[in-house]
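A single protein chain has been omitted from the complex, and every remaining protein chain is retained in its original position.
By written order: A, B and C. Residues from 1 in each chain.
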Amino acid sequence: MSKIIKKIGVLTSGGDSSGMNAAIRSVVRTCAFHGLECVGIYRGYEGLMEGDFINLDARSVKGIINKGGTILKSARSEEFKTKEGRQKAYDKLIESNVDGLVVIGGDGSFTGAMIFNQEFDFPVMGIPGTIDNDIFGTTHTLGFDTALNTVVEAIDKIRDTASSHNRLFFIEVMGRDVGHIALNAGVAGGAEEILIPEEDLGLERLEESLRRSRKSGKSSSIVIVAEGDKIGKNIFELKEYVDENMSGYDVRVSVLGHMQRGGSPSCFDRVLASRMGVKAVESILEGKTNFMVGLLNNKMELTPLENAIKGKSKINLELLRVSDIMTT
Amino acid sequence: MSKIIKKIGVLTSGGDSSGMNAAIRSVVRTCAFHGLECVGIYRGYEGLMEGDFINLDARSVKGIINKGGTILKSARSEEFKTKEGRQKAYDKLIESNVDGLVVIGGDGSFTGAMIFNQEFDFPVMGIPGTIDNDIFGTTHTLGFDTALNTVVEAIDKIRDTASSHNRLFFIEVMGRDVGHIALNAGVAGGAEEILIPEEDLGLERLEESLRRSRKSGKSSSIVIVAEGDKIGKNIFELKEYVDENMSGYDVRVSVLGHMQRGGSPSCFDRVLASRMGVKAVESILEGKTNFMVGLLNNKMELTPLENAIKGKSKINLELLRVSDIMTT
Amino acid sequence: MSKIIKKIGVLTSGGDSSGMNAAIRSVVRTCAFHGLECVGIYRGYEGLMEGDFINLDARSVKGIINKGGTILKSARSEEFKTKEGRQKAYDKLIESNVDGLVVIGGDGSFTGAMIFNQEFDFPVMGIPGTIDNDIFGTTHTLGFDTALNTVVEAIDKIRDTASSHNRLFFIEVMGRDVGHIALNAGVAGGAEEILIPEEDLGLERLEESLRRSRKSGKSSSIVIVAEGDKIGKNIFELKEYVDENMSGYDVRVSVLGHMQRGGSPSCFDRVLASRMGVKAVESILEGKTNFMVGLLNNKMELTPLENAIKGKSKINLELLRVSDIMTT
Partner (left out) sequence: MSKIIKKIGVLTSGGDSSGMNAAIRSVVRTCAFHGLECVGIYRGYEGLMEGDFINLDARSVKGIINKGGTILKSARSEEFKTKEGRQKAYDKLIESNVDGLVVIGGDGSFTGAMIFNQEFDFPVMGIPGTIDNDIFGTTHTLGFDTALNTVVEAIDKIRDTASSHNRLFFIEVMGRDVGHIALNAGVAGGAEEILIPEEDLGLERLEESLRRSRKSGKSSSIVIVAEGDKIGKNIFELKEYVDENMSGYDVRVSVLGHMQRGGSPSCFDRVLASRMGVKAVESILEGKTNFMVGLLNNKMELTPLENAIKGKSKINLELLRVSDIMTT
């Protein structure tokens, strides 16, 4: 039987993403709406083990819905991966009379939450906050949409200078294991080729694609490369390869880097965060635990944390095809 | 039996929305990919009846994916509502050997397309392009996401000045019959109240909400009002009402207006437009007609034009509730 | 002889503008740098008379350089226009051991500061914060550059929809007595005509200009109208006039309104604010009083408040001419 929930804790963990603050705000206000107390936990599981908590009421999250990053700060924790670490965390929660925990983060954070739940039978609920969109059980993770807009704006700017100088640009975007950002931003930015970890196109295909693009009359080209692409070369090596093997290209490289994480969240991410916060708190109130809140078919749905972690969202094959057609 | 498709026409009709150009580009390039010819038709049904066509190949739509508005221009047509008008249109299509028609627009445009199809058995396919998001059969219409970001950025700016002066702002956003923009942007902008056509909250509820907001310590407030809200007063009358009936408020009004339609499309709208264009052309090639392409559960799906028009997308009741909780 | 300065107060007054927070931050940090105390005064002269002060150290202004509005809030005060009001203000300053006052605001605020200085021989220094750029002694007031970018982005968006529908748009921008925003944003937005308070072009000129624009092949037009233009009609009456007197125009109206005040300040405004804050505090330290800090020939210069108020910055005649040439 689920016990009565009077106080909920919320933390952000792992790499930050835009929309985390909006989710914190939603968790806090939903608690207020239902007459629950809410505590913010600083620096993810680190702060959880240290008992670095702060009471949050509806007013304390004023003016944060449009702020990037996370007011609760985030961290990765090695200690929480140990039984001792998790015991410390549990003790701190009990000490502060916290009855449930909302974890905003990615798959690493969810793994911790799931183990914690199994060990201590403590109610946990996950909200997917990561720009990578690599979580099963939701079509969109918090921060993905905002990151895409940031990347596309950067591509648009680079396109200006690329076409002014008839250059070939390799642009690296985030995505160590998954190519969601690369694929979506590549299509939206009108990239001539997109290299993602899920596909090993090989250098021949890249060469062919660049040659076709030139033949078709394009004087400049943009190739989007996900950090973790499978082609076996990093972006600087790609430049070298083209410099050495293909004549007539003036190649430049740009690594977009950490600015992809920050920035004021898009409307989409703010709305999504607000919906997820409500769903997370109310699911705990309904006695549910060990789930992740997700967006499926435009509705809030629960997925067991275990599935969310294992599943890894698949690359959209239809979108891959759209990309190919657009660069005909 | 569907005849062989060799040439496809594309037009934009009704109020323009961001992403229309990206959809045109996608239609044109998908035609090129499949070895079809493509003609652009200027000014919607007006240009269709006049035979104001232009041949478009893959290169002619270069550099438009990130442009607002529509390079084919748009218009509303009275003449196309008559049998004579539609006959003229048909003659022009036959004269130019066009075998299928992609119509990018809203419900009015789809009604025209549907009747045209019924009368002449001419293959038509709809792509929902309108900022209002009021079409059944797709969770998102082209331009909706971009419009939301524009509105939310404006709210953020107005919030700065509202809170600097402890003011109450009424902000009018587009949406004559539907409150999708108001509801989403209101939640994302942290509005204290949202007035939409689907709900008649009454002035009492508004007053109560403003009083509660003040009691809770908020010194400034923002109320989002859809053009067509049911409260029976326009935004200037609302201001008057508060001036006369509630003391202590310094009220200001802002009508966001037409800038909501334009602007470079968001990544979301560019990707959506690219996907829709491919699906529209390939559906015609598969012999389908009289459908609208839509986004459902993150997939491209067809909905009969008739249903798309009649259905009207419903306001998201869950989101209404989220809005209430957030303003606790 | 100027007495030793140990504590400085800072307030924002009148209409808020972007960059005010950056100026507050600069005042506070310059005080810290010189070992002075600093107090923030809430709601302009209202808070000054009430003694609504807050101690500010270098850390308390963290993270505000990029925020629109003013954390100290702003207000207009009738009471401060009376001798009694100013006496109250003086008493509060003495009570709190404040030795000098930095006033961030426009000409109304400066008038108050000047009279206050004359009556009580209290050191005051002005920082021009207003989007209108109507202050003599500085080429740029705080918030002007940011407002211009906001207006130009809105014009760009409206241009998309205007040219998609071959429409004529009248766009109203801020500027009751001066046309700086209208003129600059009009040139930058490629407006076909610009109506400003400094010039009464007359309706004939407007008609002629619209006709010339159409003859030259333009299918859509944008006319920028300053709030206070001299043509004797507001923007809605202008629409009516064209509707009644010129055939063939599809006219729309957009009033940009209060969003022009807010938003994250541009780099220009942040740098300007940072420079002005340093100059203001250090000028008080040097025993100067009753001046305004301004930007002249890219340098920080002092102008007597009296001159700053009386002078009113003139419209740039060269820019007017540029505008005419661009719309040839």
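Operating definition for what follows: contacts are C-beta pairs under 8 Å (C-beta built on N, C-alpha and C of every residue); 3 or more make two chains touch, one makes a residue touch a chain.
Just so you know, these numbers come straight off a predicted model, no measurement behind them.
One chain is not displayed; in the complete assembly it touches the shown chains A, C. In the complete complex, the hidden chain is touched by one of C:141, C:209, C:274 or C:303, namely C:274. In the complete complex, the residue from C:8, C:32, C:210 or C:235 that touches the missing chain is C:32. In the complete complex, the hidden chain is touched by one of A:30, A:130 or A:150, namely A:150.
Checked against the hidden chain, the listed residues C:264, C:283 or C:303 yield one contact partner: C:264. Listed for chain C, the residues touching the missing chain in the whole complex are 25-26, 29-30, 32-33, 58-59, 62-63, 65-66, 139, 145, 148-149, 151-152, 156, 163, 184-185, 187-190, 216-218, 264, 266-268, 270-271, 274-275, 278, 296-300, 316, 318-319, 321-322, 325-326, 328. Panel shows chain A; residues 12, 16, 18, 20, 67-70, 73-75, 150, 153-154, 156-166, 169, 252-255, 257-263 of it touch the chain omitted from the view.
Here is the rule we use: only the chains that are shown with their structure count from here on.
Over half of the residue numbers at the chain B-chain C interface are used by both copies of the sequence. Measuring from the averaged C-alpha position of chain A to that of chain B gives a distance of 28 Å. Chain A and chain C, compared by their mean Cα positions, are separated by 40 Å. Look at where the CA atoms of chain B average out and do the same for chain C: the two points lie 36 Å apart.
Not a single residue position of chain C touches two or more of the other chains.
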